[in-house]
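Sharing a structure below in structure tokens format, with a few things to ask.
In this view, the complex is presented without one of its protein chains, the others remaining in place.
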Amino acid sequence: MVPADLRYTKDHEWVRVDGDVATIGVSDFAANQLGDVVFVDLPKAGTKVEQFSTFGVVESVKAVSDLYAPLSGEVTEVNADLASKPELVNSDPYGDGWMIKVRVGDAGQVEGLLDAAAYEKLTAQA
Amino acid sequence: MLASLGMKSVDELFADIPEALRSSPLRLDPPESEQVLMGRLAGLAGRNRVDLASFLGAGAYRHFSPPMVDQILLRGEWYTAYTPYQPEVSQGTLQSIYEYESLIAELVGLDVVSASHYDGAAATAEAALMTCRATQRGRVLVSRAVHPHYRAVLQTYFGGAGLEVEDVPLVAEGPATGTTDLADLERRLADDEQPAAGVVLPQPSFYGLLEPMAEAARLTHAAGALFVAVIEPVSLAVLAPPGAYGADIAAGEGQALGIPPQYGGPYLGILACTDSLVRQIPGRLVGMTTDIDGKRAYVMTLQAREQHIRREKAASNICTNQTLLALAASVWLASLGPHGLRDVAALGAAKAAELEAALAAVGVARAHEGAYLNEFAIQVPNAPAVHRELLARGILAGLVLADAVPDEPGLADALLVCATEVTTSDEIAAFAREIQAALALTTSPVGAA
Partner (left out) sequence: MSASGPRLQPTIFELSKPGRGSDKVPHPPHGALDRLPAEHRREHPAALPQLNEPEAVRHYVNLSQLNHAVDTGFYPLGSCTMKWNPKVNEWAARLPGFAQLHPMAPDDVAQGTLQLLWELEQILIEVSGMSAVTLQPAAGAHGELTGILMIRAYHASRGETNRTDVLVPDSAHGTNPATATMAGLRTVSIRAAADGGIDLEAFKAALGPQTAAVMITNPSTMGLFESRVGELLEAVHAVGAMAYMDGANLNAILGRFKPGEAGFDVMHINTHKTFSTPHGGGGPGAGPAAVGDKLEPFLPVPRVLRDGEGRYRLERAGERPASIGRMRSFVGSTGVLVRAYAYLRTHGASGLAEITDDAVLAANYLKERLAGSGLYDIPFPGVCKHEFIASASSIKRKTGVRTLDIAKRLLDHGFHAPTVYFPLTVDEAMLIEPTETESIETLDAFADALIEIAREAESDPETVTSAPHTAPVRRLDEAGAARNPNLRWRPAVGDWTPCPD
């Protein structure tokens, strides 16, 4: 289940670009690999993130994984629901389990990301 | 067994060790039967002197331990188990840790308590490192009233991590002599170039004095730093707990909770913090949960902080901890109960007051004026010589401060003495009598020679 309208990183983050706002989360594949997500550590609004550098951490019972920003930009909004309901990352990774919204600095960066077909191929090999 | 492996000699199992790496044979004594071994050990133990009238505390305290405590500890189900990796067959250990966390939380007035650290010094170092992680700052201010061993360990740990420890000196004159100099602390906290991550103060101090914790915590928070209280748990029966005076973290030595002195360990490092710091605390945490049938059960939790998952990004490298000692502390607290614990603390205070009066009566005065609970420093001319002379007379007259804190002005001729509920009036009388005699000897020309 890889939504066709999103772009992906090889580290399993997805991004949905809407105008100059990009919404970012992790894929269903990543959520499955982690198991039951118990905590998501996200930056504060106003933080600048760089493409492919870490912006947060997601923890499950027995694993922990860094989160990598698909695009550079400034964090405009953080999904506050994840503080009390981190399980949204497992139950609805592409919807209510989104993590941050970013004001995109360089829209051209999107072109460097995987499309759905390429991401699906990547996860099939894993 | 060898035959089933198709081997003739056990050496074949070690054929994978290259010739060049094979070791020389062990040059050790031959095996010893249990009977002979027991004789040897009893002989060694007998060479230690534990029959002295002891007034030595300084971070390790003698207390009464009801026999039930050690009898519980000797159950093999406790001491021959390991870390509860399989919670379904480790509920005993897990619940005992949860109860330990709860008991200590009650004592310190903070909600999160780690399952244990190595000792008071390591717990204090971890507490100071927590303040750096939480504030993203790299400078910690530590009162010189903190135990000198803890301060030394802090230096070792911080040197490794590339962080800075700065001493806060003691008040040099007036009624507050010997306690942390808050005016100096305030000046150090005002350094905006290098803001402090945390401030570490003890209660009671290494010198037995009660420190101005509430005011120190207020100054610390005003500078955006975190406040660490180094505590002694028995005293918390009667002293205001860290949670009440605004401490963010409490660390300390739990040995006083019924653990024998045994020349330094194994002891119990206590580490506790507020809820908001739960993801910064290192070491294991046990939480209450349910099994799939809804039965109440316990499990290690928030493990993603720890080294086996987070590896180089872990909060600490700690793995093996002091669980059995945490159990000892819990059983000791349960055997005494809240009134028994208060009695232990109050009896210690009463015995210490008796000691102070007895020493004053023979002309030996305190080194400080401030309030204390059950430990205090005394001024004694030629303190090292007097200490030696008293030892020959069967009295362990506390600690020679010139040895323990050689860099502390004003304490070159002082002893740190303590009393607890096990100190007897006869011992106190003997101390007063013998120190008078020893002083006469050591201050006379003959004794000084």
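Order of writing sets the chain letters: A and B. Residues in each chain are counted from 1.
Rule of thumb we're sticking to: a contact is a pair of C-beta atoms (placed from the backbone, for glycine too) under 8 Å apart; a residue touches a chain by one contact, two chains touch by 3 or more.
Remember, it's a predicted structure, so these values are computed and weren't measured experimentally.
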Seminar exercise, completed: Which of B:Gln155, B:Thr177, B:Asn382 or B:Gln436 touches the missing chain? It is B:Gln155
Seminar exercise, completed: Residue positions on chain A contacting the omitted chain are 35-36, 38-39, 59-62, 86-87
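Criterion: only the chains that are shown with their structure count from here on.
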Problem set entry | Intercentroid distance (Cα basis), chain B paired with chain A, Å | 45
Seminar exercise, completed: Per the touch rule, the chain A residues reaching chain B in their complex are 38-39, 41, 59-64
Seminar exercise, completed: chain B contacts chain A in the complex at 279, 302-304, 309-310, 313
